[in-house]
Structures are given as structure tokens and as C-alpha cells.
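As you look at this complex, bear in mind that one protein chain is not there, while each of the others sits in place.
The first chain written gets the first letter, and so on, giving A and B; residue counts start at 1 in each chain.
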Amino acid sequence: MSFYKNVTAKPWEYSSPTLGTGPESAFASSSERIALTLFLVVVGVIFSLLAVSYYVRMELGDWVPMSDPSLLWVTTALLILSSVLFQLARNTAQGENFLKARKLFVGGGLFAIFFVIGQALAWQQLSSNGFDVANGPASAFFYLLTGLHVVHIVGGLWVWSKTTLRFFSQDDLTSVKHSVELCTTYWHFLLVLWVFIFAVLANT
Amino acid sequence: MAIAVALVLLVVGSVVFHFISPWWFTPIASNWGSIDFTINLTFWVTGAVFVIINLFMAYCVYRFRHKAGHKAVYEPENHKLEVGLSVVTAIGVIAMLAPGLFVWAQFVTPPDEATEYEVVGQQWQWSFRYPGNDGQLGTVDTRFISESNPFGINPEDPNGQDDILVKDPEMYLPVGKPVKALLRSKDVLHNYTVPQFRVKMDMVPGMVTYLWFTPTEVGRYDIMCEELCGIGHHVMRGRIVIAEQAEYDAWLSNQTTFAQLNARSDAAPAAGEAQYAVCASCHGQQAEGNPALNAPRLNGLQTWYLERQLKYYQLGVRGAHPDDLYGRQMAPMAGMLNSDEAIRNMAAYISQLAVTDAPDTISGDSARGMAIYNSNCAACHGNDGTGSWATDAPHIAGMSDWYVATQLTNFKAKIRGAHADDDYGEQMVSFATAMRNEQQMNDVIAYLNSLQ
Partner (left out) sequence: MAYVPLADQDKDHELHDPHTFITKYIWSQDHKVIAIQYGGTAICVGLVALVLSMMMRLQLGFPDSFTLIDPSSYYQAVTMHGMIMVVYLLTALFLGGFGNYLIPLMCGARDMVFPFLNMLSFWVYLLSVLILMSSFFVTGGPTGAGWTLYPPQTITPGTPGHDTGILLMLISLGVFIIAFTMGGLNYVTTVLQARAKGLTMMRLPLSVWGILVATILGLFAFPALLVSAIMMTFDLTLGTSFFMPAIMAAGEQLDYNGGSPILFQHLFWFFGHPEVYIVALPAFGLVSDVLSTHARKNIFGYRMMVWAIIAIGGLSFVVWAHHMYVSGMNPYFGFFFATTTLIIAVPTAMKVYNWVLTLWEGDIRLNTPMLFAIGFVFTFIHGGLTGLFLGNVVIDLPLSDTYFVVAHFHMVMGVSPVLVLFASLYHWYPKITGRMMNETLGKVHFWCTFLGTYAIYLPMHYLGFLGVPRRYYAMGSTDFIPESAQALNANITLAALFVAAAQILFFINIFWSLRNGKPSGNNPWGATSLEWQTTETPPKHGNWGPDLPVVHRWAYDYSVPGYPQDFIPQNVPGDFGVSEDHDHDTEMKEGPLAK
């Protein structure tokens, strides 16, 4: 049903709800997926506002460009791998091959952990090069953006760990399958978000 | 039923209140009559809407109140009526917006002939800078700000040398000439407002904002800060005097330029020492004070504070109130210093005397005093009570405590600080109320005694 048709309907006209069997839903996806999509939009708003702030702050005169640590290329690769594994896990789970899916799923999470460790190393590298958070606006934004992104990864890892436990206890694999799908979407989003952040930070 | 009557009465009452209210815009004193016009236009449009809709609603409530056997009419919508109302509303909105935007366009483009002056805001003082003969203001930077360069003028910039500095919350402008105010702040947000001129603008640290106007009426007006700037926000007051050109020129020529300020010779404490002999009879050889003679300790006070108070005594800003017994004794003494030079020498002499300790005569709960002091007093007088040139606050820790108590009582009773020219005293009149009773005052003084 199109949104336009929806809002231009004359609701006082009588029509009996013969169509459809379930409750009225605006979208043919699960509630969890709707909520997740909405949440990702919220996260997107947060980082867009930070990116706007970044560009505004850049214009203010005391901006000293900062070269990003080269380690970021490695961590980017790690996150891509993580995302790929999640996607494979999703596809395998779709084919009901749960044992293999479990391995892939665990692997995806591990690579995300490696990514977090890599980011931590990058911070260490940066601060040993004399770029502390209070060093200048460029490094302040670097720590802020990468830090907030890591917070989101860690939040994802919490859900990942819960799903992994359910994978091992083997209960209700259909619902585990659904969780795997949601995790995969979340990871793809975080990868896109990371590429976006990286591009913003590279522009100093 | 009662609600219908109430709505009618409220509408009538609001209209009556509007017309009999003595509270309305101050008489305008600038060229911005067009702003007043826009306001009046908006008033008539919105006023009409207010009256019509509410009376209509009152009528509906009265006419269609529940009666036995009555049934409401079923009518989901009326497309034509809704479109019609939207169009009428849109026309009303345009009628108000268009003149507003037109006037705003004038406001954002100052005329070329407008002369510039600068307003500097800080917690919680105003100061002003005029460009001098070259018509150019020197560049400034926060890192140049110091006690001897409170405006932070770049000493290397030749344009800054002849800048006229007014480190006093009173400024002058000539009547009938368009002016452009350049606004900046040393610390937090402030706002430069003169209600009679209708225009205002925030002062933002790190940037320069502006507004322009042409003063049209000679007179003295209050400058208010209208952006919350900390606990002293309400006492950040200044004055602007709109004068005829000749009076303005005379005033301006009496002010000090940046170059003059820097070239000023050092004060001569030795010359002060000779004159101090008279003072010593009450205040003591070391200016340690003498409670028996109601003379406070003076050593340890900053030179600029001593200078200002001596000046105030001379001008009758302080020590003229009939209830200020000891202040009235001091006024003729201060009058014996016959020049600004003499005042400076005296202050310089006192400030280099060895610091003595005034005996404690007041006791109280210093922990409770600390809480009051830290939340209300420390912002100007500092956490350690030593005062600061930046906030024009004198050293108060460990000074003669009985004297501090007398002064606080005087501020509360408006015996001191109520004179129109005592801009700093006025701030204390407000902040002395932070000590609600004598006990709290003693607590604070006990805390001050503990700080020495």
C-alpha cells in the first residue's frame, strides 16, 4: 500500500477489514528489523552531526592537520573481513547449515575484536607521537569519532556474544537465524560508518 | 457555560489590559522606528486573530453546549473551508513577515558612513575602545591581555597606538551620527543592549559581532547585558551618554590612548610617603589599621583599588551618605590629595609597605562561610580572597575583619554602593545579600580570616 494512498484515504468511509489476516503492519519485516533500521538511522544522525561539526571546526583558524596512523588501513581490512564473515554466516544459516554458520559467525566477531584492539594500538601510536586528545581540534575529533565508533562495535559484540551462546546451546535455531541476520546488517552498517569516518578524518 | 463567559472576559480583559498598561516600550532613541512599526503591525494582526478566534470559540461553547435531545452534526471535514483558512492565514503571515525581512536587510547592512567603536565585555564589566585619529582600531588578541594591557591590543600594531581606551562602564556617542558597534568578549557570552535603541547583539569570545544604529535623542541610557554570563549577570551594567558633538569631542579628548597609557611614568612612592604622615595617625605607620579609630588595614590592597577609592571619596561617590559616619570622616582626608599624580603616589607607597596581619575580632563557622563564599564571592575575589585586577575586586582575605563587616552592612543598607557612579559598589549591593543575616556574614568573615 502506498504511503500517498494511505494518507489521502478518507478514514470515515466504512470498510470492513476483510483483507489480510494479521494485525496491520506498515512494513513486511519483523519488528526487530524495523527497530534496528530506526536505530541505525539514529546512529547515522549522531555521526552526521559530528561530521558537520568537524567541518565547521576545521574552518576556525587554529586547525593543524594531522596525518592519520597508517595502522588504520590494517584495521579497516580487519573490519571488512569481519563484515564478510558475518555475511557468509548469514548465508550459511539461511541454508540451515548451522554448524558452519556458527564457525563463521564466531570468526566474524573475533575479527571485530581484532579491529578494536587495532584501534587501541592506533591510539597508542598516535599519543606516543605526541598527539593527545587535547593537542588540537584534529586529534580531539580523531579520538572522539574513532572512540564513539568503537563504542558501537563493543555494543554489537555484546549482542554477538549473546547470540553465540544461543548458537552453542542450540535452542530455537530459527530465532538464532534471525539474530544472525540482524547482526550482519549491523556490522555492514558499522563498516560503512567506519569508511565514512575514515574519509572524514582523512580530510584534514 | 461559565467557560464561555470566562473566555469573553479574558479576551476583553486582555484588550483592556493592553490599553491601560503603563508598561510598554521605552521611548525610542534611535533610528529603528521601523522595528516599532513592524511590532505594531504584528500586534494588530495577531490581536485581531486572538479576539476573533477566542470569541468564536466562546460562542461555540455557549451555543452548542449540551442540551437534552440535542445531537451534534456529523461533519468529517470541509475542504473548501480549510483551504480558505490556510490561504487567509498565509496572507496574514506574509503581511507580517515581509516588512520584517525588509527591516532586517537594513539591520544587517550598516551604512558606509557609520563610524566604528568597540565594546568589550567581560565578567562583569564593560569597557570601550574608540579608533583614535587614524579611524582604525588596532588588532587584538586574548594572549596580549594583561593588567597593563587590559584590552589585549597588539603592541606591534601601529593602528592600536592611538586607540582611545575607556576602562569605565560609561561611554559617549554623538547624537545623529550613524555608528557601528563592534562587539567582542574576553571570557563568556555577553550581550550589548540599550533598550531605547531597540537593537541588541551577543558578544562572543573568539569573534567580533556587530550592530548599527543612529542615536536620535540626547540623554543617558542604561547598557544591559542580556545573555546569561555567570552569577554577576544581573550586575553587569553600563551607561551610554548620547551628547551633542561638542560635548562628545570634549569627553573623548579627556580619555587616555593606548600609547599614553604605556608612556605613563611610574608612580613615585617616595612622594607618597611624605603625604602618608597624615594618614598614619589613624591607619598606622605600616597601614596596619587601628580598630579604635575605625581605620582599616590598608597594606596588601592593590594600587588600582586604593586609587579608585580615594577618587571616589574626592568625588563624593563614597563617603557622602549621611549614615556613613566613618566614610564622611575619610572624605576630607582624601581631598587633601590634590592631583591624580598624588593619588597614584600614595597608592604606590601603601602597596609597597610590608604586609601585616590584622587581628581577628569576629568569629563564626568558617566551613559554612566557605560554602557561601565559594558560590557567591570567589568568582570575583578569587578562591583565596586576594582579588583580581581583571574583575576589579580588591584583596579581602585577612583584612581588618570588623571593617569588612561594616562595609558589608553598609552595602546591604545601600549606605555604600548606591551612588549612581559607583559601578563596582553597586555589584556589591547585590552580592552582599548572599549573606542573609549577621550570622552568615560572620561565617564568611571567619572564613576570610582563615585564608590569610
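Keep this in mind: a residue touches a chain if its C-beta (ideal position, glycine included) is under 8 Å from a C-beta of that chain, and two chains touch if they have at least 3 such contacts.
Just so it is clear, the structure is predicted and the values come from calculations on it, not from any experiment.
Trainee: If the hidden chain were put back, which of A:Val45, A:Ala120 or A:Val192 would touch it?
Mentor: Missing-chain contact among the listed residues: A:Val45.
Trainee: From the list A:Arg57, A:Arg166 or A:His188, which touches the chain that is not on show?
Mentor: A:Arg57
Trainee: For the chain left off this view, which of A:Val74, A:Ile113, A:Val133 or A:Val150 is in contact with it?
Mentor: Result: among the candidates, A:Val133 touches the missing chain.
Trainee: For the chain that got dropped from the picture, name the residues of subunit B it touches.
Mentor: On the side of subunit B, residues 1, 3, 6-7, 10, 14, 17, 21-26, 32, 34-35, 38-39, 42, 45-46, 49-50, 53-54, 56-57, 60-61, 64-67, 70-82, 85-86, 89-90, 93, 96-97, 100-101, 103-105, 107-108, 122-124, 141-143, 145, 147, 183, 185-189, 191, 193, 195-196, 198-207, 209, 220-222, 224-235, 237, 372, 374-376, 378-380, 382, 388-391, 418, 420, 426, 429-431, 433-434, 436-437 touch the unshown chain.
Trainee: Considering the whole complex, not just the chains shown, which residues of subunit A touch the missing one?
Mentor: Those residues of subunit A that touch the unshown chain are 6-17, 20-27, 29-31, 34-35, 38-39, 41-42, 45-46, 49-50, 53, 56-57, 60-63, 133-134, 137, 140, 144, 148, 174, 178.
Here is the rule we go by: only the chains that are shown with their structure count from here on.
Trainee: Between subunit A and subunit B, what distance separates the C-alpha centroids? Give it in angstrom.
Mentor: Here subunit A and subunit B have centroids separated by 51 Å.
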